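Shown next, in structure tokens, is the structure this report addresses.
Here the complex is missing a single protein chain, while all its other protein chains stay put.
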Amino acid sequence: MLTYILFALVIGSVYALLAQSLMLSWGLAGLVNLGLAGFFAVGAYASAMLTTWGHAPIPLGVAAAMLAGGLVGLVVCFSTLRLRDDYLAIVTLGFAEIVRLVASNEVWLTGGTDGISGIPVLVPRDAGIWFHAGSLAIIAAAVAAVYLLLRRLLRSPWGRSLRAIREDQTVASVAGKSIVRFKAQAFSLAAAIAGVAGAFYGHYTSYVAPDLFQPLITIYIFLAVTAGGNARPAGAVIGAYLLVAFLEATRFIAELAPGVSAVQAASLREIVVGLGLVLVLSFRPDGLLPERSQKAPAL
Amino acid sequence: MDAVLQALINGIISGTLLAVPALGFSAIFAVLRFPNFAIGALATAGAYCAWVVNVGLGLPIPVAIVAAFVGAALVGALLEYGALERLGRGGALMKAIGSLAMGMVIENIVRFIFGNDLRAFDLPLARDIVFGPIRVGPQQLNNLVLALVIMAAVWAFLSLTSLGRSMRAVADNPDLARLKGVNPRFIALVTVAIGSGLCGIGGTLIGLDTAIDPLVGGRVLLSVFAAAVLGGLGSIPGAVAGAFLIGIVEEFTVLALSPAYRLAVGFIVILVVLTVRPSGLLGSKAN
Amino acid sequence: MNAHKRLIEVTGLVGGYASAEQIVKGVAMGADAGELVTIIGPNGAGKSTALKLISGLLRPAQGHVYINGEDVAGRSPQAIARAGLGFVPQERNIFGSLSVAENLEMGCRFEPGAFKERAAEAYARFPMLADKRRTAAKSLSGGQRQILAMAMALMAKPSALLLDEPTAGLSPKAAHELFDYIRRIAAEGIAILMVEQNALESLSVSDRAYVLVDGRNHLEGTAEAVANDPDIRRLFLGGRSTSSRQSGAAGETSASDSAKQK
Amino acid sequence: MQAQELRGPRAPAYPLLVENVRLSFAGLKALDGASFHVTPGIVTGLIGPNGAGKTTMFNVISGLYRADAGSISFMGQGIERMSPHQISRLGLVRTFQIARGFPKLTVFEHLMVYGARQPGEKLLTAVFGSTEARQREAELSEKALAVAARLRLSHVIDNKVTDLSGGQKKLLEIGRALMAEPRMILFDEPAAGVNPTLAEEIGDQLLSLAEEGLTVLLIEHDMALIERICRRVIVMAQGRTLAEGSFEDVRSNAEVQDAYLGGRR
Partner (left out) sequence: QEGPIKLGTLTPLTGSGGAYGPVMADVVKKAAGEINKAGGVLGRELVIISEDDQTNPEAGLRAARKLIDVDKVSAIMGTWASSVTTAVAPVCWQSGVFLATVSGADSITKLPHQGFIIRTQPNTTLQGRKFGEFALELGAKNVAFVSPQTPFTESQFAALTKAVEAAGGKTSILIYDDKKTTLRTEVDQVLRSKPDAIVMGGYTTDTAVLVRDLYRANYKGKLLGFGYAVNKQLVEALPPDVSEGIVTLSPSAAQGTGGYKNVARLLGVDSPDTYSCQIYDHLNLISLAMAAGKGTTGTVIKDNVRKVAQGGGQKVDNAVDGLKLVTAGTKIDYDGASGPCDFTDIGDIEDAQFRYEQIKDGKIVLLKIA
């Protein structure tokens, strides 16, 4: 049981990294990034290839994942600069699908649909429970670091301008903000964070494959961030852990409804997940932690 | 050359399958100003309604199509009324996310009831009619005609009735619309019902062409969304144009490149089109 | 003319927005048939909020709103519009993505049959609208929008009319003409409550006036009395440039029109 | 500082010079060869009938629209091809006739966003922090409070802008422009919807800003305000500049009276 909880926490931490990435690009910068799974994949593959096939040390792999995510983010951002918000969504979604297609079809580069297995791990696997505890410590530390970074950014003038750009680009540009610079910075930083999440995921499960990066994961993270509050790093983190807790807890509803077949139990579970989310949203339309504004100092 | 012509025809045919749900999606967007991602599941729900009527009750296909429209319209309206409307407070994206979640719910309700089995309509399959080097399926011709009729009907409905104008007015400025005597909730429900109904018909047309399972709508969700965006979100003729373009581009990809990259090419076309025309093929300029 | 018939009567009105505390904290006002009444007050006093409460856009927490003698407080804006109230809001008062003609059609929803005739009337009154018939309303200039909003409200031939700063953004000439026009429609027997920051000129054409401060009635009286109250002048009317405001044009009229038609 | 360098060697006579600007929308000539200049250190009025093209002119100057033809220079530098933020960074700021803002931001945040020269807007500075950025933030917030107080917005300073009255939104438009510490401001009907007494005070303030060396171009339909604070007035009609001169000159121009003031009937 303990292992299971630790495991769920590790997955929750990976989700928390992804959620923070989304919080930055969507919540703060207003860029509807449906391509999250793509950046997740880029990071996972970058680190997996480098450490498994290139035998590089893991920290180097993680750094490479961050860099790869950031660079790809920059490319995507620049190629979509002129797009309106809603339209960015479809193009980024397309980007994630393209990443997945390349990963499955370009066998020479990525190992194809077989994926890459035997990726080196953060803590030796034979350490038993310490494997999970150690991995959790490392990944949670990354979550905390990103959290501190984002909190700092959010409270800085940079974050304030970014929020302004999210609200109205025209007015923000009249206020002298370079829309391109801010968006590119936010988007590629977010992509880099997603890349790191991918790297850690690979180094924990030892396996990456194109199937891992289906749009479902992006949807999950959107749900997590929305439920937690999309403009607060803490909201994103809490949302991510809650989501995993919720996803795991719903497994047990099948036991409450005997007499249903396996498919029915599985569909019941997804029904509960969907309804649960809509319920959270309808009671807290701004998520659990709503956006905080900078208060004027008292005179 | 023949291959190109044939691919063009095939593209138009697959375009019609996308056009009807894209129309529904765009109509909903035009009035409620949010992308309703539940349309995939609504298409599935409609297709299953049609299936029950056709196979379960043994009624003919035209009746089944009407059933699909009605069934999906009811589900869609219920969804809006029961769940999505109250998410509107949190903004359009909140509704979009909510629709994603509710889509998941509907799809799984269908799965709960019908299971994952593949089901087919009671409809004989005809061999293609061959004109020289070109071949076309009679069923697909039927679909094409049906889709065109639906598009014309929707267009006429929106532009010739005052309801269409009220819909645009609500989309633009709901408070002012209320002051002018329009009930925005009613308009929203009517729109959602029509849009969802169209998705239901779309799902059924796909089912008639292939077979249905709980994922039937989900599989085309992406292409439908892409078609609507390509045409300009909220533009009715745009959705149709976008659907045909996506359909044709995808078929040409099969000819020119690996069919596995069909989606990728589709997206690159979208990117190019949107870069040249930031508001889509026929979309109106925002702001 | 059915003078003295109270077409709008508001008593003990209290209300506000979902989040904040009540903005309107007890307001009473009214207008008779044929009467033009101006409401003035500092920015943020609650004038627009009061009008939104009357029109049903906001639901009053307390108080009564009588339109044509019928208590409509708490009803939907659609129902209140049907009861004969027209309202031109201060902001977002046109349908930007509809053409000018379609905007007018929206104004005429209750009697679609009368559209042709009334539109012709509106085009004759405001030739600019006729020129821009097919233009999307969002591409109108600031002043043109105000005209369209006004024309749209009149399409419904309301018996009572709420106007929120109808001349904001209009050129002096256009403002002057619009005030004249408003004066004339009032004379046809419509009751008009008009919020204005263009206060001196507005008072000069009005019969009565209310001064609203901090969500409450501060003062009321004939327009002339209010315009000449020294405190009011200093606090709300821009005391220093008394007569020269609105340039020669407005100055002249305010002198000549001050004879009340009551 | 950056702006200073960009100014170039030849200090120009006019801060803003507009020559022969044309712009049409689907056949409608909104700007039809408008030309004018603005003199430094005074408030210049820009008046004209509704639909004359005044706002469109501002949109072109501030880079939101690109002119079909013509040239615009600010402090001697051609700006007709620059993007809005570049123009703003040169020290040319505008306000909007129909108030616009960032819906989820508060009044205070709006003012702060317009605060110029904040090093904390650089990503790296934001991450690592710097005393400069902190000092600047303190300066700006002090200034924001002062601006808010002057515009009677202190009691709503932590409100979201969507929760402001119409007039308060217009006041915030003015406040934002003041925060930017620009060299020139384009005001688009700042006083429309503002209480007359307050409008008068704002007028006084514009005058004192002009005395401090700020150049102001003001679109206004409030003739009292124009008369009181504008030393020069430019009149536009049908996309062209119709007349210019002192307010008295312009007022006595028969054409202006006819088209705009409507005084003599």
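For clarity, chains are labelled A, B, C and D in written order, and residue numbers in each chain start from 1.
As a convention for this text, a residue touches a chain if its C-beta (ideal position, glycine included) is under 8 Å from a C-beta of that chain, and two chains touch if they have at least 3 such contacts.
Model, not experiment: these values are computed from the prediction.
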Query - Omitted chain - touching chains that are shown - result: A, B
Report summary line: Per the whole complex, from A:G35, A:G70, A:G115 or A:G195 the residue touching the absent chain is A:G115
Report summary line: Checked against the full complex, the residue among B:G91, B:G137 or B:P278 that touches the missing chain is B:G137
Report task. Give the residue, chosen from B:A120, B:L148, B:L163 or B:V190, that touches the chain omitted from the document. Result -> B:A120
Report summary line: It is residues of chain A that touch the chain not shown, namely 1-4, 7-8, 11, 104-105, 107, 112-115, 117-118, 125-126, 205-207, 209-212, 214, 216-217, 247-248, 251, 254, 261-263, 265-267, 269-270
Requested in this report: Just the residue numbers, please: which parts of chain B touch the chain that's not shown?
Outcome: 3, 6-7, 10-11, 13-14, 17, 108, 111, 115-120, 123-128, 130, 135, 137, 206, 209-211, 213-215, 219-220, 250-251, 254-255, 258-260, 262-263
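As a convention for this text, only the chains that are shown with their structure count from here on.
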**Report entry** Rounded Å distance, chain A centre to chain C centre (Cα mean)
**Finding:** 52
Query raised in the report: Which whole number of Å gives the spacing of the CA centres of chain C and chain D?
Result: 29
Query raised in the report: At which residue positions does chain D touch at least two other chains?
Result: none
Query raised in the report: What positions in chain A touch 2 or more of the other chains?
Result: 170
Requested in this report: Sort out which chains touch which and give me every pair.
Outcome: A-B, A-D, B-C, C-D
Requested in this report: Enumerate the contact residues on chain B facing chain A in the complex.
Outcome: 35, 83, 86-87, 89-91, 93-94, 97-98, 100-105, 107-109, 111-112, 115-116, 222, 225-226, 229, 233, 258, 260-261, 263-264, 266-268, 270-271, 274-275, 278-280, 286-287
Report task. Provide the residue numbers of chain A that touch chain D in the complex, in ascending order. Result -> 149, 152-153, 156-161, 163-164, 166-168, 170-179, 185, 189, 291, 293-297, 299
Query - chain C residues within the chain D interface of the complex - result: 17, 19-20, 41-45, 47-49, 90-91, 128, 139-145, 147, 164-165, 168-177, 197-200, 234-241, 244-250, 252
